[in-house]
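A single protein chain has been omitted from the complex, and every remaining protein chain is retained in its original position.
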Amino acid sequence: METMTGLTGLFDVFLSAGLLWLAWQALASTDLFRAIVLFISFGLLMALAWARLGAPDIALAEAAIGAGLTGALLLSALARLPRDVPAGDAGCRTAFVVRVLAWLATMGLASTLAWVVFHLQPVAPGPGNAVIEQLEASGVGNPVTAVLLNFRGYDTLLEMAVLLLALLGVWSLGVEAEQQVTGADPVLDGLARLLLPLLILVAAYLLWVGAHAPGGAFQAGSVLGAAGVLLLLAGWRLRAAMSSAWMRAVLVAGPAAFVAMAVTTLLIEGRLLEFPQAQAGMLIFVLEACATLSIGATLAALYLGGIPQAEDDA
Amino acid sequence: MLTDVLTVVLSLAGCAFFLAGTLGLLRFPDVFTRLHALTKADNLGLGLVVAGLALQADSWAIVGKLLLIWLLVMLAGASVANLVSRRALDKGLPVWKR
Amino acid sequence: MDGLVTQLPWAIILILLPLAAGMACFVAPRIAGALGLLSVVAVLLATLGLGLQLASAGVYRHSIGGWGAPLGIELYADGLSLLMLGITALVGIGVSLYAGAYFTREQAGRFWPVWLFLLAALNGLFLVDDVFNLYVCLELIGLSAVSLTALAGTTAALAGAMRYLLATLLGSLLYLLGVALLYHTFGTVDISLLAGRVTPLPALWAALGLMGAGLILKTALFPFHFWLPAAHGSAPAPVSAVLSALVVKGSFYILLRLWIELYAPAGGQSAGLLFGVLGSAAVLWGSIQALRQARLKLMVAYSTVAQIGYLFLAFPLGGAAGYAWQGALYLLVSHALAKSAMFLAAGNLLRFGGHERIAHLDRVVQRLPLTVGAFAMAGVSIMGLPPSGGFIGKWLLLQTALSQGQWMLALVMVLGSVLAAAYVFRVLGHAFTAAAVPHDPIAVPLRMEWAAVLLAAGSIVLGLLAVPLFTLAGIGGFAGMGASLP
Partner (left out) sequence: MTAADLYALAGVGLVGLGLYALIVHAHLLRKILAINVTGSGIFLVLVGLSGTGPDAIPQAMVITGIVVAVSATALALALMLRLTALSGQAELPQDPDDAH
């Protein structure tokens, strides 16, 4: 990226400043609801920053997961916090000395880091060129998808395990998912019915397009997850479906497909996750399709927050 | 050239509506008037920006996508405005009277 | 047959098998107990297979996807990996035996998938040569450890788990920031490649400083131990055993690798002194706190803080001649066995008496002789008395300190042992005397007693295995491990 000039340079300066300002406002706000809303706006600005940095894949992931689903999780957690729990007054109860020391320590760290980052001189070039050179052999045309699913697919295998593990952790608290108390709102219900097919279509599109353009399993999965959240919000009785053994199978489909693919490639090619070049594109697509389903289901289940129980009155 | 000028004009007009909507959000006295300012202005503002951008599009597919974005935002805006106002009425939030 | 054993990709089995088993346990909770135990046994066998493989063919390397570093990720196993994998499998067996009887049916359905994921993540951590993949492993370990802690369900356990989660997330983030600086300075995240490229640059020191800070937070080195006692002291007993024996050692292992492969070769030294000071403080503070605790499991948890301190005493000694690294690793391994035995024994006492107040242990030695025996044997290793594994480790460290004229460090080591003796005997003393308030004992399954005994006996037997163990750990020549012993 060349040196900043003109209007875009000004835009970058405003955007960076805006990021810092929003983060500070979100963290310093005395009202928790306000803090979360500001944090969501912060996430959206982050998505804009990713677009400016030439990283549209991250921009999509950030908008869908970082701002959207994290925001939904935060708001739903806030709604479930008992009313009588004190909101805390943005750190004012922390002793003044502690705050001063913390401020000095973190600002010292940040200044040192800023100096290091500013003076960073690469000793050796990264493997960025190798990604482009080997792109042909990876089976997909989008470099980021190639790294995520092929060159560093093993990271993604473990990452799928992390996502499933978060759900296992939430369920290990032994809390049952709450009964839906509010009656379904007709407008929300209508919106859900209208958007559901569209969201599924968008997810399928993102999954498909990820092979050669920005998109992929994580973006598609988070759109599916958002569809799940919307249905839960609209009061659809998903909990019975989510408590079934089928649901568990869908939840593990992504990581299980990765493990199965790892074993298969090991048996056939002799190496973990080494795809035969001719079939690489197809195999990666199968992996991504399974991952998309799992990610969507897991994110929706995380939003539900507790262990889904079969409905008593169903 | 003419399309470029049109794009700038339409986008600027859109921005003006956004600005008006934001001002309304900040300055209007109660939930309902704020919603009024926000949804009306944003829908039209976004529509103008989308129209401006559509003039720059290379293909009809992109124009279609832009239109879809506009429609979806209007749909979401209208629904959410409805939800917010219904909740505000349920909670008995005061309606502003002159 | 011999060819088959040395040909099979044991390292990969060690990662994928527990992962797959964990998912199977999640889908079919009914068979979780049997399946889980079976797969932990399989992990032990695979570790043996890897040992044979390394012994016959030397270090193991596997380019995932066939790309090779820096584009792809490499698996790497040497003697040090083997040592860590071996101790993980052994403690894993003990804990799994115990857990089979400890948890209710409902709890077991939640325990096994997470525990198997944790096992897979630990194995993955010991086997990968890539600092970014290590970050993902660290997150997997952190989240599973927190989930297991929360399994106890009490307010104390949830508060402990929450504090632990915040600490472990902060540690991972600091580590990740270091990884970012390393990648952009040296153009790779592969440890072997980095080792060939490091030069003393501000960015290197900043990166290693951040990663080191994150890792000592996760290892709970004084004064970053603030989260450990609450989490380890309130988790279910088998979980406390895993946390103290294995989880804190995972981050220590990365720290050791980075030190030997990147920090020391680039000419770094000053952090050794810092680690020495913090380690000494940990030994003294942890031991004194352990002595002051009224609750048994908190005492054992503070003892972990102290024993972690010992591991860090090797850093100021490791640069010069001596056996500091060997001593630290021997301590690490014997502490893993002894501490898991101690937590399991503490769990038995808690189950038996319904409480864990040290002062009110009511002549348990007559009712639970095996458990008290296990506690005593583990105590011998923690104190560092011969012929235990703890003795060999402390002796090597002490000898190195004395030969280098580091009197202060030597004094700290001896003081730590004396204090350890004090807190272990305090428990044993109460176990032999009648309590003021007698109670109705609850039966403890024999399996839970034997699990503790096996692990404790292992920590003693280790004292007799020094030569073969160091030969194995020396494969690949990590930090001159293969050198003959004094």
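Here are a few things to note about the model shown:
By letter and in written order, the chains are A, B and C; residue numbering begins at 1 in each of them.
The rule is simple: a contact is a pair of C-beta atoms (placed from the backbone, for glycine too) under 8 Å apart; a residue touches a chain by one contact, two chains touch by 3 or more.
Just so we're clear, the structure is a prediction, and the values are computed from it rather than from any experiment.
Here the chain not displayed is in touch, across the complete complex, with A, C. Per the touch definition above, the residue from C:233, C:250 or C:272 contacting the chain not shown is C:233. Residue C:161 is the one among C:161, C:308 or C:469 that touches the chain not shown.
Where chain A meets the chain that is not shown, the touching residues are 1-4, 8-9, 12-13, 16-17, 19-20, 23-24, 26-28, 32, 35-36, 39, 42-43, 46, 49-50, 52-55, 57-58, 61-62, 65-66, 69-70, 73-74, 77-78, 80-82, 84-88, 90-91, 93-94, 98-99, 102-103, 105-107, 109-110, 113-114, 117-118, 120, 122, 126-128, 131, 143-144, 146-148, 151-152, 155-156, 159, 162-163, 165-167, 169-170, 173, 175, 218, 295, 299, 302, 305-306.
Take chain C: the residues that touch the chain left off the picture are 132, 136, 139, 143, 146-147, 150, 154-156, 158-163, 165-166, 169-170, 173, 176-177, 180-181, 183-184, 226-227, 229-230, 233-234, 295, 298.
One rule holds for everything that comes next: only the chains that are shown with their structure count from here on.
Using the average of C-alpha coordinates as each chain's centre, B ends up farthest from chain C. Per-chain CA centroids place chain A at a distance of 27 Å from chain B.
Once the centre of each chain is set as its mean CA position, chain B and chain C turn out to be 57 Å apart.
Counting only residues that touch two or more partner chains, chain B has none.
Those residues of chain A in touch with two or more other chains do not exist in this structure.
Within the complex formed with chain A, the chain C residues making contact are 9, 12, 16, 19-20, 23, 26-27, 62-67, 70-73, 75, 106, 110-111, 113-114, 117, 120-121, 124, 132-133, 136-137, 139-140, 143-144, 146-148, 150-151, 153, 158, 177, 181, 183-188, 197, 199, 201-203, 206. By the touch rule above, chain A contacts chain B in their complex via residues 185, 187-188, 190-191, 194-195, 198. Those residues of chain B whose C-beta lies close enough to touch chain A in the complex are 72, 75-76, 79, 82-83, 86.
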